[in-house]
Each structure stands twice: as C-alpha cells, then as structure tokens.
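Here the structure is laid out as structure tokens; the discussion comes afterwards.
The complex appears here minus one protein chain, its other protein chains still in place.
And then subunit A:
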Amino acid sequence: MPGQRVFLHSRTLPVRMVAPSLKLQDLIEEIRGAKTQAQEREVIQKECAHIRASFRDGDPVHRHRQLAKLLYVHMLGYPAHFGQMECLKLIASSRFTDKRVGYLGAMLLLDERHDAHLLITNSIKNDLSQGIQPVQGLALCTLSTMGSAEMCRDLAPEVEKLLLQPSPYVRKKAILTAVHMIRKVPELSSVFLPPCVHLLHERHHGILLGTITLITELCERSPAALKHFRKVVPQLVQILRTLVTTGYSTEHSISGVSDPFLQVQILRLLRILGRNHEESSETMNDLLAQVATNTDTSRNAGNAVLFETVLTIMDIHSAAGLRVLAVNILGRFLLNSDRNIRYVALTSLLRLVQSDHSAVQRHRPTVVDCLQETDASLSRRALELSLALVNSSNVRAMMQELQAFLESCPPDLRADCASGILLAAERFAPTKRWHIDTILHVLTTAGTHVRDDAVANLTQLIGGAQELHAYSVRRLYNALAEDISQQPLVQVAAWCIGEYGDLLLEGNCEEIEPLQVDEEEVLALLEKVLQSHMSLPATRGYALTALMKLSTRLQGDNNRIRQVVSIYRSCLDVELQQRAVEYDTLFRKYDHMRAAILEKMPLVERDGPQADEEAKQSKEAAQLSEAAPAPTESQASQLLDLLDLLDRASGDAQHPPPLDPSPGGALVYLLDLPCAPPPPAPIPDLKVFEREGVQLNLSFIRPPENPALLLITITATNSSEGDVTNFICQAAVPKSLQLQLQAPSGNTVPARGGLPITQLFRILNPNKVSFRSSPKARPRDSRSHGC
C-alpha cells in the first residue's frame, strides 16, 4: 500500500526499513493536487529525498519507477542530475522495462556537456550488436538524440552493420542515426555514402524516406557527394512518379495524397540536385509540372506537397512556363481560406519578388488585399511585399492603397509603412508636386512615426521646386492651421512659412483654391506653435526663426514680432533664449543688416561639396571664414558656405598617418564601423587646428541609444593676445551622411584663454559607412585684434 511504512524486526535477516515507493501515477496526482507553488515544492522535495535514498540503497527492482518519477519532476523544472548514474544502471540491466526507462532518462538527463554521457557508449554498443530488435531500436534512438561526436565515432561501425540487416524496423532507424552521425562528425560521410544508392531500391517507405534524408544530408555537406548523387535523379523521378500516379495505398496516404512526407522529401532532394545543373533540371521538368497540376489541394497535405514543388521549381533551371505556373500557384495560395497557406505564400513571394518581378506583379491586387489581414504577421508581410512591388508604372495606384492602409494600420506597422511610402515616393515620384503631396499626406497621418530625415528631405524638396513654392506654402499653412501636434509637419510648415511667407500672402496660386490669409493670422499661428506645450524645443526654434524671417517678408510693421522676440529673451530654454537675444539685437543694433541676413536661403546641396575642389587643393594660409553669421537655424542637410572640415573621400583604406596639428591636411579616422554592430567605442578628443594661438578641438560622443549618431563638439580657444571675432565654423559631409549644425555659443573667442566657443555638430550615419575627417579648416577671415 503506497505511503504506509512497514516495520520489521529480525535478528537473522538483514533489516531493511523500506517504505514502499509511490507509483508514478500517484506521485503525479499528488503533485497536481498541490494548491500552491510552495506545496508542490514540498511534495517534490520529499519525494526526491526518497528517490535519492532509494538510489543510494541500490534497489534494482524499483529503480525504473524511481527514475520515471524523477523524469516527471525534471519536466516540471526541478533538478534531477542525481539520476544520471541511475540511467546507466538501468540501461545495463537486462529487463526491457529498465532499458526503456533508462534510455529515456539518458535522452532527457544526459547530454554532451556532462562527462557521464560517454559511459553509456559501451551499453549501446552491446545492445546494438546483441540486443533484440526493440532494444536495438532504443539504442539507435538514444544515439541519434544525444550522441556526441565521440560516441558517434565509436559506434559508427555498429550502425553501419545494421544498415544491412534484413529487418526494416532496425534499418530505417539505423539510416536516420547515420544522418545524425554525419551531422556530428562530417568525416563519417565516407562510411555512409556507399550504401545509399543500393538502399534507394528498397520498397519500404520508412527505409526510402530515411535514405533520401541521408542523401540530402550528404549532398548538403559535400560538393563531391552532390556530384555523385546527380546520377540518381532519374531514379528519384521514377519513385516520385510512381507515388503520384498509382492509386493510393491507404497505409501511407493522407486525404488522397500518397505519402506526402516522402513526396516532400524527394522534392527537396531534387531541388538540391537540380540547382545550377541544367541537365538534372531538365530531367525533372515534366515531373514537376505533373505534380504541380495533379495534386489534390483540398487539404493541407496536398498543399504541403504543392508548396515544396513550387520551391523546387523556383530554385532549379526550370522552363519559363513552369516558373510562371509556380508563381500562379502561390497566387492561388494567397486566396486560400487557410491563414497558414496565405502566410507561406506571402513569405515565398517575398523571396521571389526580386528574381521574378513581372510574374509576381500579376498578383499585385491580391497582395494589396492582404493588407487588410487581421493577423499581424500576415499584414506585415503583405506590407513588405506591396512595397517591393511598387514600380514607376503603378506608383500612383499603389501609393493610394498604401496611404489608405497607413491611416488604419496597427501602430507597430506605422513606422515601416511611413518610411516605405517615403522611400518609394522618392524613387518613383512622377512629378514633384505629387511627391510633395505624398510626403505631406504621410506627415499628416503618421507624422510621429517618420524618420528623422523626413523633415530635411521635404524642405530640400520644396526648396528645390521653385515653381511649387507658393503651392507648398499654402498647403502647409492649411495643414498647420488644422493641427499643430505632428512635429515633423509643424517644423516643415514653420520653415516654409518663414521662407515663403510673402508668397503665402500675395494673390492666388492656380493649383490650389485661392486662400485669403492676412498677416495677423500667420503671426498668430506661429505664436500658437511657439507657445503650445506639444511643440518640441526644436520645433519652437523653427517657429521663432520663421517669425523673424517674416519680419522682412511682411508688409506691416514688426511690432508684434519684436514683442514676441523680446519675450523669449528670458525663456528658460537656453537655445530659444539665445536665438531671441540675437534676433532682438538684430532689431536693435543691426537693423540695417537684417534684410540681408534674413533673405531667402540658397538651395541646399545635399551631396558632398563638389564645388569645393579647389579649396581642397589649395593648402595655404589658414583664415577665418568671412561669411555672414550663419543663420542659427539648423537643417540636417544645410551646407552653407562649403568649407571643408570633413573630407568626403571615403574610399581610401590606407592606414592613416598620425595627427599633425598643422593645417597641412592630416587624415584621421573618426569613425570606422565594422559590419556587426559594434559597442560604441569612445573616440579620443582631437585637436584639429592650431595657429597663432587659436586652437580647435573636437570631442566625440556616441549616444548608446542611437549608434548611427555621432555628436561632435567643437571647442575653439584662444590663447593669443587679441579676441577673435566673427568666428564661424562650418562643415561639409559626403552624401551618405547627414550633418546638423547647432548654433555656436558665440561668435567671439575672447583672448588670453577666455571662455571658449563651443558648437555642436550632429552627424547621422545610417548606412554605417566609414569616413575620415580632414581637418583642413581654412579660416579665411582676418581677425580683428582688440575688438
């Protein structure tokens, strides 16, 4: 009776206090009866103590039961390592029950990491050579589950012998064990390759299946084996044909499809053999067409075979008609009511869209419909595929669909959809106006999800389309008037209104309904943006500068603007405060310069400074730049006066010479990002320029949350006797990078080591190209001493 203790006294017989152990099922019941985690732990700990005691005592009768209980406990996640040795004992026992549980225990508890696992090698060897068939089966199963490389090497001869045994039960297992052995010890391929061809003649499905798996494994590992087995392609074709054509045997079929497991395996092997081999591919063509057209697709089994067929057709040198057939099958899958089938269709089409673009295009409407899928993994793939299908002829229609999708899509897909649309728009935009409209729409619907450079791109685009300035500014004004919460939109709109405010106010624009806007409204809107709690600091910066620019664009007097600027002189945000102070000064002391400073910006070149070739060549005198004080506006792609601070050539892979402080042009590696995402290594500070007491230092920070971003702080110090005024620092970057300059802390570097000027550069390196800096700064202006 389980659970009751039996006491025995005897003087002559060995006394053994034995508590009859719980049966496995009783233990399971007890554990499941526990109401709390603590209770369960208690039960299990108590039982494990009993089990350990029993193992210590060496009770052979109940050992298998103890181990079984231990295995259950192990499955629940409790430690069971003390059972490892017991597995060995059980395997060595002659009782079948012991062996069964012992081998199971070995598979669950022993693995390569424990030295104990090698100890069962001998038992396995004995069982393989002398055991009855079920025992041989157990041994083979265990070997193929947890056999380490050493074990495989030791036991390979035994397994090889079993390949030739008459019993199919053992042979099929031996073959699959050979597969495992080859995976662990590839050199054993030479042992197991010879029997394969012969085994292919077997009729037993299990043996055939195992053989084909074995051949597949051999071919995947060795090109020589691949060549060797090409000669069996006709035989494989024959086997498959027989399977497909002869009436099904109930034993092996699933819903009218003969042995789909075997069919799929054969197709897979054919794929490997036919890849890049014209002759083999040709041998298979007819058969593949036959399978593709004749397989019953009402149930999953047929579809599985069909799917494998499609994969094979696409991977070998098949006839064009066959490829189209394959893609059409995938298209049909897309309409299937089973979600799994739609899923495999989408993933496969994604893989094919590059190579068979026109064939996949034909299914574009179906793909677009799949965007409406409720299942997240399906809609994501549909989105990817839709974006891949956009080309110059269907771009308008596709964009409409995608924009409609953007409005209703789940939040985690928004960012991908938005950037996908923007990218496609950039590549295929039929007209500039359409492009601007598209970006505008994306910004209004999903503004918070667009990438950082969307603002820059749009301003760049608008800047470049002179004929569309009026149109753009009106549309942006309307959009802004409706909603000031989407930051990228607000930023672009503010910039535009600032630049083209005059166009906004004057007359009509044909492309859009006439809009009567008066100055006060415009100013009010910008003020609203400034004051709104939803505006980011950067946005407010845009708004303030826009207001300032309007002071020269608008007709009315500037009192309102002056007032706003004046208020922000005491703003808590340092950036805004600085701007306000400077603008205020502009009003008060430099009013004569205001118009010139605030006039329309020239078109910004996003590419590297090609115009500056001669600047690079001439390496003479260093002079401070003379350019007018740079607008404190920061634009990611703004390169004003194209002074070389950063070299654009990134192709040279030579080892850089050590840094030479003279402006002779030393090349220094600033960033060298390897392919794998590197841990941000700190970059040491650099002194890039020194002359006559004026020194420029660069210090680098790479924020961990954004590894593509590099922040460079330029510090200019002056140890000479005179102040340096009108100090401007500018930079240029190659096309693959984006640069954003922030306002310098000032324009004057005070003399004798006074407070240095600092300026922050942000460099975004999304493609992780390496680039070097060439500190060839050439200050061009003369300094004024003592100012």
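Throughout what follows, a contact is a pair of C-beta atoms (placed from the backbone, for glycine too) under 8 Å apart; a residue touches a chain by one contact, two chains touch by 3 or more; residues count from 1.
Methods note: contacts and distances are computed from a predicted model.
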| item | value |
| --- | --- |
| Choices "Trafficking protein particle complex subunit", "E2 ubiquitin-conjugating enzyme", "AP complex subunit sigma" or "Sodium/potassium-transporting ATPase subunit alpha" - which one is the UniProt name of the chain not shown | "AP complex subunit sigma" |
| Among A:R52, A:K89, A:R153 or A:H252, the residue in touch with the chain that has been omitted | A:H252 |
| Sole contact to the chain not displayed, among A:E47, A:E158 or A:E308 | A:E308 |
| Options A:L22, A:L88 or A:V101, residue touching the unrepresented chain | A:V101 |
| Residue ranges of subunit A at the interface with the undisplayed chain | 6, 8, 10, 13-16, 18, 20, 24-25, 28-29, 32, 61, 68, 71-72, 75, 95-97, 100-101, 104, 134, 137, 140-141, 144-145, 169, 172-173, 176-177, 179-180, 205-206, 209-210, 213, 251-252, 254, 259-262, 264-265, 268, 300-301, 303-305, 307-308, 311, 340-341, 343-344 |
